[in-house]
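Then we have subunit A:
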Amino acid sequence: MTDQLPAIIVLMPLLGALLSVLLGMFDRKLCLPVALVALAITASSAVAMLANVLASPGQSLSYRFGGWDPLVGIEYRIDALSGLVVLAITAVGFLNAIYSKTRVRDESPRREHYFYALYLLLVAGLCGMVLTNDAFNLYVLLEICSLTSYALIAIGNRRAALASFNYVIIGTIGASFYLLGVGYLYIKTGALNMDGIHAALRANDIADSPTIKVGFILIMLGVWIKMALFPLHGWLSNAYSYAPTTTGTLMAPLMTKVMVYIMIRMMLSVFGTEFVFHEEFWSNGVVWIATVAIIAGSVLALARSDIKKMLTYLIVAEVGYMVGGAWLGNHSGMIGASYHILSDAAMTFCLFLAAGIIINRTGEARMNAFDGAFKKYPLTMIGFTVGALAMIGLPPSCGFFSKFYLISGGIEAGQWGFVVALLFSSLVNAVLFFRIFERAYFPKDLASGFEFGGDPDAKPDRSLDQVPYSMLVPMLIAAASLLVIGLANQTIVGWLNTALASFSLK
Partner candidate 1 sequence: MIWQFDIIILLFLVVTALISLRLKDLLGASIVFGIYSFLICLLWAEMGAVDVAFTEAAVGAGVSTVIMIATVYNTKRRSKD
Partner candidate 2 sequence: MMLDHAMLANLIEDTVVPKINFWIYIILMMTGLYAMISKNNLIKKLIGMSIFQTAIILFYVSIGVKSGSGIPILGAETQREFHEVEHHNHEHDEHPEEFPDVYAYPTINPDDYANPLPHVLMLTAIVVGVSTLGLALAISQKIYHEYGSIEEDEILAQIKTRSDNDD
């Protein structure tokens, strides 16, 4: 049964979604347990699959759907990087499902079973997108992820509907550009399997024909739109900040990171490094776009007063890190980019969870929600602080190590603009988060913060932060995972090395 794991990972959430719809009609309280069981099975099979992949000889497994030969049928290929990303997706999905116990009940009453069905199908689509080795199957799964995320956002409050409509329009342009790019590859190579396209590109050396070049540009444009790279990021901040809390905490850490993974997968295993980094001018140009994205993302985050909007602009900056790292063209840049996918997913997840708790408890979306927050919600503030320090890049956390690899890659490639942008954005993150710490730990009017001589009969509430455990525990696990990923970075980078060794990076 263990070699059937890739199919189980994609089927379990699908089955969970169907059960959630069927059982939800009788009793809505059944949906969360169904979702949790489905996600638990998916997470455990993701761990087992990762162990399988690492134990397998070539560090890469292949699964043929329908038993057909890969060129004719659909094939899944799993290597260390995709195994890790699937593990990150299922872990974030599982923890977020626990987090959503109270939030979904309050924010979308009477629609929980639809919410969980869409939630599980989004997780299934993301896992499938990461594993697939077939270009058109990736488009179908991309559409499933897009449709479920449009719907999950549109369930939100008043302004979520317009934000979701804009996301539909821009997301369809992105997905259609990707489809057109695959069409341009198909018209020249006649194959849909990624390895088949790669072999056909190298075999009859059509790599420098205009169709393949334009196909590459179209695929990159489509993927950049879906990952909200700077000039094309217009839809991100409204979509994630007006969406329901649990939609934001699920999509913020995953959607953009999976699209970065797909960009790396397309660059390396379909087009090949000699095609992508053939002309120095174009890859330097993309690194410059990433540099502008980092600077713009950080500056825009600085200007925001709404907490969630600020975090979304940080995502735009982080996407700049990964795109820049991947396009440096050298090994440590690519390692930095793929390691940053995992660390940024964990960091964003922890920050969004903590911000969600504080916004929910204080009911205030702006910065003054943090006034005296440490006194009222000590554990949540600790989690937020760990996430913030990781975002700034302090050593024990994973943020430091990914920045370390990215900067060393940048220096090797001589991209000084990129290195300066990385340091500048760390500085800006520091300013951002210390502004919040100042409000949280040292509130201006000390009295309100520490309540000296507060009303005597206000019995000190010993329960942890008055926040339900279902919200607190996932956040603390996410904060702990930041340190774990950071400390275990040697082993993770070792796996990534073997995964990326086969691609001839400088």
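Inclusion criterion for the candidates: all candidates are chains of the complex that A comes from, given by their letters.
Quick note on the criterion: a contact is a pair of C-beta atoms (placed from the backbone, for glycine too) under 8 Å apart; a residue touches a chain by one contact, two chains touch by 3 or more; residues count from 1.
Bear in mind that the values here come from a model prediction, so they are computed numbers and not experimental data.
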Which numbered chain among 1 or 2 touches subunit A in this complex, counting any copy?
2
Interface with candidate 2, subunit A side, in the complex: residues 136, 140, 143, 146-147, 150-151, 154, 158-159, 161-162, 164-165, 168-169, 172-173, 176, 179-180, 183, 186-187, 192
